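Heads up, one of the protein chains got dropped from this complex, but the rest are sitting where they should.
Let's look at subunit A:
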Amino acid sequence: MATKQANRQAITLKGSSALVTEFFKYAANTILFQREVYPSDDFHMVKKYGQTVLVTQDLALENYLERILSQVHKWLLTGSVTQLVLAIISKDTRTPLERWVFDVKLVEPPADASTTRESKPEAEIQSEIRAILKQIVSMVTYLPVIQEPTVFNILAYTNESADVPAGEWVDTDPLAIEASKSQQVKMRSFSTDVHRIEAMVAYRYEE
């Protein structure tokens, strides 16, 4: 019985990690499209989560995101990633302009009631994801317009103990925006049985 239980848990973690990774892919694409980090004609429409999502067609970018997300997926499986940040930086001055922060939290199963707790239906998770993606899209209406060309950077906040592929991932600057010039907006969150993702955006705002 105990082994069966553990088995189920492992599958759930795997499935949940895949789901979260996939969410990051679409969220990152949506941000890159909406904030015009890449030209809009690079993106094509894909049906996902019951809505159309714009996904890049640029092979180089696609591969780049793929490489990052495959590592994120591994970290999710070991539970060693705590936060993912997509920072939008000015291309010329390298000042961070926006930080899209996704907190990854492990949901601890209730100690005793884990056997009785029914898993969250897929449809509900999808509708939560849909809500976040829609919120990213709607953010454009009040985020400051970025006039300058930008680049992006993805940061992963991990435990000390995380396995880091040498040479591929390196310790970096958090690309933080000075607190006095930063505004933050909390966004919706979504959760699976194992993970809880909380989204937030901080942007540079100067009078």
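As a convention for this text, a contact is a pair of C-beta atoms (placed from the backbone, for glycine too) under 8 Å apart; a residue touches a chain by one contact, two chains touch by 3 or more; residues count from 1.
Following the convention adopted for this analysis, contacts and distances are computed from a predicted model.
Student: Considering only the chain that is not displayed, what protein name does its UniProt record carry among "Trimeric LpxA-like protein", "Actin-related protein 2/3 complex subunit 5", "CDC20/Fizzy WD40 domain-containing protein" or "Ragulator complex protein LAMTOR2"?
Tutor: Record says "CDC20/Fizzy WD40 domain-containing protein".
Student: Out of A:Leu77, A:Ala162 or A:Met187, which residue would touch the omitted chain in the full complex?
Tutor: Considering the complete complex, A:Ala162 is the one touching the chain left out.
Student: Tell me, which residues in subunit A touch the chain that this view leaves out?
Tutor: Touching the chain left out of view, subunit A contributes residues 38-39, 42, 58-61, 64, 67-68, 71, 82, 103, 151-162, 164, 167-174, 176-179, 182, 202.
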